[in-house]
Every structure is written in structure tokens, then in C-alpha cells.
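Take a look at the structure set out below.
What you see is the complex with one protein chain gone and the rest in place.
And then chain A:
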Amino acid sequence: MSVVPDEKKPTPTNQVQSDELRAQIFQRLHPHAYLDRFLVEGVRPDGRTPEEWRDAFINVGSVSTADGSALVRIGGTTIVCGVKAEIAEPELDTPDQGFLVPNIDLPAICSPKFKPGPPSEEAQVLSERLNAALVSTQLLPLTTLCIEPGRSVWCLYVDATCINYDGNAFDAALLAMVAALRNTTLPVATYNEETGRTTCRSRTTRHPLSLNRDKLITGLSFGVVPTPSVPLDPTAFEEPLLIRAFSVVVDVQGRVVFVEGGVCGKSGTDYDGDEGSTLIEKSIQAAQERAKILHQLLQ
């Protein structure tokens, strides 16, 4: 394949086109070198600085078949999340607690790297991380989902589907789930002792969930590259090139709820102790700044 431009008479448009093509080929063949060249100059392939987030956008309540829904877009990454409420019997050891079941699906539509079929490893890990984030922060006290202790409780299925995957699905999915839960309303349900059935009176009388307002959380992800910078909010191109990635989850007051190492990137040389801890401190500060903006979006 010849990529050398026509050397006889390069017309300006021809020149631009062949330069673009050469850049594309360079990107495909040497992604690490391609990214490094950008980072050395203090920018990233999409024009951001390493410390810059992508624009976020939230739209809630657009899916009428769900009890609550949200669409979140962070840069190119688009995730739709819907909450479906169903009635179930509680577990024997927790008779007054309902269920919160978060799952994320990365279907084949969202990126060429996913195949149709059962959830990929990445989707499984992501679901577990989201579950851990939502459960450990007690955003929604499960006792508020109780209809009749020991008999019937609400079970909230929080399903997120990725429509367009351009990196950092964790942040987008967590934001979508929190926004969808905020948007969720439940009908008034009553348990009938005689028939043993749980029924709802009306479709129109609905109440919002009693979320812990001060525990609304947002996730913020960072990548670590060999050069001393932490490109935050990585794109799909950058994600596989990171040597480590980690996420910070922050609540409304800016308190760090948890920090965890991510799934992408191969294990490699880490930073030395001091450098590593200042890195994390800096990241947490950046996360707190960003969380303020995201919380405003959520309101």
C-alpha cells in the first residue's frame, strides 16, 4: 500500500488529505507513539489538555415505559438508563429490605470491539463496579423499598445500555443510574393480608424514591500513562493505552466515597510511593472540582 503523497505536484487539498491519511495510519500502527507525541505537547488527540474533562449532558424521563430514565452523554459516550420496578418477596434474613439490581449492557451496537451475545468481561466487571458504588454508598436505603415486611418489597432493576462507546463508560453509567433513580417514581402499593397479593391502586399516583440527598454520587475516572500526567476522562482510543486506570467516587459534599483501580490497561510499572500519592491527591482534587459541575447538572 502506497501512502507516499504524489511528489510531482502536490496540490494543497491533496497534501492535506494525504497528511490526514498518514496520521491515521500512524495512529493505527503505533498508537502508543501517537498518543505520546500529543502528550509531550500537552494536548490529547481530541484537542483537550490532559486535565480537561469532556462536556457532559443529561436528559431525564424520556423513556415512558420505564419508571425512571436518563440519557447521559459524556463526549461521544452515550448511555441510556432505565429503572423498572417489580414486586418480589424479600430475603429471609432481611425481611424489610428491597432490592436494587444495577446492570450495564455493552451491546455490539456501541463499538466494534464488542460482539453480540452474553455480556463481555468488560461489561461484567463494569456491572460489579457500579453495583459496589451504588450499594456501598447507600444512596437508596433499601428499607424504603419495603411494602410489607417479610411479604413483599420493591425490586428496582436499574439497567443501563450503552449506545455509543467512546471510553469512560463507568462515569457515564454511574451518572445515568443516579439520574434515573432521581427520576424514578413508584406507584402506591398495598399488601392484602387475606389474598396474599400486592396491588397498586392507580397508575397516576406516584411518589419519588426517598434517596439520601447528601449521598448522591458521581464517578470520575483517570488514566495513568508513562509520562507524568494523568489524562482524565479517557476516550476509547486512549483507554487501551493506559498502564493503569482508576476511578474516584465523590458525593455531594465532595467527600471521597471510594477509590478503586480500574479494569483497563495492563499492569505495568507504577509510580514510586511519593509520586503515586501526590498523583492520587491531585486526582481527588480534580474529581471534587468536576463533581460540583456534575451535581449541578443532576439538579
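Quick notes
FYI, a contact is a pair of C-beta atoms (placed from the backbone, for glycine too) under 8 Å apart; a residue touches a chain by one contact, two chains touch by 3 or more; residues count from 1.
The rule is simple: contacts and distances are computed from a predicted model.
Chosen from "Exoribonuclease phosphorolytic domain-containing protein", "F-actin-capping protein subunit alpha", "WD40 repeat-like protein" or "Anaphase-promoting complex subunit 2", the protein name that UniProt gives for the omitted chain reads "Exoribonuclease phosphorolytic domain-containing protein".
For the chain left out of this panel, the touching residue among A:91, A:214 or A:281 is A:91.
Contact with the omitted chain, checked across A:80, A:140, A:178 or A:224, is made by A:80. Screening A:111, A:144, A:212 or A:288 for touch with the missing chain picks out A:111.
Residues 62-66, 69, 76, 78, 80, 82-91, 99, 101-103, 105, 107-112, 116, 118-119, 124, 127-128, 131, 155, 157, 159, 161, 163-166, 187, 189, 197-203, 236 are the ones on chain A that touch the missing chain.
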